[in-house]
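Complex shown without one protein chain; remaining protein chains in place.
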Amino acid sequence: MLTFIIRRLLWTVLVMFVITVVVFVIFFKTPGVDPARAIAGRNPSALVLQEIRAQFGLDKPLPVQYADMMKSLFVTRDLVSYSNQGVKVVPEIAAATPATLSLVFGAALIWVVMSIAVGVAAALLRGTVFDPLLMVVALIGISAPVFWLGQVANLITQGTLHDTFLFSWVPPLGYNPFTQDPWLWFKGLIIPWITLSILYIGFYGRVLRANILETQNEDFVRTARAKGISERRVLLRHTLRTSMITFVSLFGLDFGALVAGGALLVEVVFAIHGVGYLTYQALGNLDLPTIMATVVYGAFFIVLVNAVVDIAYAWLDPRIRPT
Amino acid sequence: MTGEPLLEVRDLKVSFRTEDGLVQAVDGVSLSLSQGETLGIVGESGSGKSVTMMSVMRLISDPNARFEGEVLYKGRDLMTLKAEQIREIRGTGIAMIFQDPMTSLNPVYRVGWQITEQIRAHENVSKQAARARAIELLAAVGIPQAAERVDNYPHEFSGGMRQRVMIAMAVSCNPDILIADEPTTALDVTIQAQILSLLRKLKDEFGTAVVLITHDMGVVADMADRIAVMYAGRIVEQGSRREVFYDAQHPYTWGLLGSIARLDRPKPRRLATIPGQPPSLLRLPEGCAFGDRCAHRFELCDERPPLLNRVDGNHLDACHLEPKQKKELRETTIHPELIETAE
Partner (left out) sequence: MATLLEQVDAGAGQQSGVVGRNPWALAARRLRRNRIALAALGLFLLIVVMCLAAPLYAEHVAHVNPFPPNLNGHTVVNGKVVPVMQQGGGTLHLGETPIGPTWDPGHYFLGGDGVGRDVAALLLYGGRSSLLVGIGSAILCCIAATVVALIAGFFGGTVDALLSRLMDIIWAFPVYLLAISLSTELLTHSNGFQFGPVHVSASSLWTPTVIIAVIYVPYVYRPIRGQVLSVVNKEFVEASIAQGAGNVRLIFSEILPNVVSTVIVLLPLMVATTILTESALSFLSVGVQPPNVSWGTIIQDGSALLYTRPWVSIAPGIMILLTVLSLNVFGDGVRDALDPRAKLRLEG
């Protein structure tokens, strides 16, 4: 098992390296794209361009630029933003991380609990009207664009019904740090949490239901019943335990992707200044170092989570453990 | 055997609603099993033998299934019991082992855990006591180093070993009846013999009644006290082992017997085969279900299905042919080389 883990982590490092190279190439060396021009703004003169190149080290050979950038990104962590003069990118990302983590963790908690409830309920209620009903609701959940849902939520909670008792407690859009005011932090995140989790409840609810129904037909579930075990135990210890294997690995991937910046749509709509929001702003300004830094950190996180998921999967399913 | 039968199936009918219509999987099957007796149920795929015994244990959870008839176990009709009551009987009264031990054991739990789960579901024993018993059981079924292997996962055992684990698990609560659904079909021939002898040993030691379901006459030749031959959801012949093997009445049984290669007779030029395929259970014919494939069919066979009639004692069969005709036709049907040598 140990060699498996080590090999997996080594592979992770390799992938990360390739990712940094790819990102670098995309942003700094796409033919026709001149970073100096992007920094300079409108109608730069040749002299200005030259100065910029010198200042940002854009006139050095490619591998050197890459090495420099990697150094300033990871080691010295003094990579500087192109658009916000003098602002260091890495600390900026670090400051934005708590907002993203708060958003994603809270939503994840809600969606895991709710989707298990929905999936199990739908499987148990199969044959009654509730099963298709739950599935329709789940389908609607996955069919609505999440940013639009957020806007509708805002319309209702900040606009139309804001003055009623229903939503008057909803604070204005934005993130309130936990350390400053926990209660406000919580109130400000409820609506974003619900918005973000709707999509995933729909998706995971359906996946879990399908998995449960499939697993119930497995031979070992039949054996478990033949042993005279209670239906509830069969469901929890045999059916669900097996169905959760897929659930957990999918969850890991989605969670990783969200923290890595996939939550940016929700962050933008609710004005939560997390890593995703940062990326979005950087895009608007074509602030390439910031974009690159956020993408790289995001990809790193995902690759790391993938490795963790692989390991967890091996733990969950003894069959795939290398002996 | 003496006394009341342990298990009595009375006119069991099982059907499934499908997209294409109603599938009559079991069409009026009646069986009985006495204490300590071994009943062999022989039939090909689709004959309804598995569905019959799974219905006895109420293991069919398909919402489209319909059941009729009675299944009396120690006097109680299992078909009418509530879920909790059936649950009590499963494992302690009637236990079942299945065809494919790889998929029949839960892959993510250790085998010891799976055995103790069954024990502790029915008896109030401590974890350690249950575990000790699991180790004993594994040793009893012939698993070497049982004390270590009790913590192994199913995929760490070979096919034959897995089936032994299943048997250990099934007998862990001393059931009165053990149903073995094609226990050796998925295994190599050499392992088959081992498993069968293990079943026999357990039967002798604990006096368990056994229902052995198979498509292979050779499997029941040694072990079964009585044999029921099933075809298209019905029993076509039923009797003691001797009666079915030496005094077979039904052409289908002849076909099954004929397809066994015998070492004690001259080598035939060809083995007798039963031509054709079993009928679709969606559209059973009006007359005898075996009619299409029977070499001795006549008009009555197409008109109405033969009922089980008594040949002698407990020997029953369902065929329209007269007893005298059956005697005449039997030898040549089973051993067609006799016709050839006679020419």
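Letters A and B mark the chains in the order given here, with residues in each chain numbered from 1 onward.
Criterion: contacts are C-beta pairs under 8 Å (C-beta built on N, C-alpha and C of every residue); 3 or more make two chains touch, one makes a residue touch a chain.
Since the model is a prediction, treat every value here as computed from it, not as a measurement.
> Which of A:90, A:265 or A:309 sits in contact with the chain that's absent?
A:265
> Identify the residue among A:9, A:22, A:133 or A:184 that touches the chain left out of the display.
Touching the chain that is not displayed is residue A:22.
> Touching the missing chain, which residues of subunit A?
Within subunit A, the residues touching the omitted chain are 15, 18-19, 22-23, 26-27, 30, 32-33, 38, 126-127, 139-140, 142-149, 151-152, 154-155, 158-159, 217-219, 257, 260-262, 264-265, 268, 279-280, 283-284, 286, 291, 294-295, 298-299, 302-303, 306.
Operating definition for what follows: only the chains that are shown with their structure count from here on.
> Which residues, counting only subunit B, touch subunit A once they are in their complex?
57, 59, 61, 63, 83, 87-92, 95-96, 98, 100, 103-108, 117-118, 121-122, 153, 155, 166, 169, 173
> Please give the residue numbers of subunit A that touch subunit B in the complex, ascending.
On the subunit A side, the touching residues are 126-127, 216, 218-220, 222-231, 233, 237-238, 241-242, 245, 316-319.
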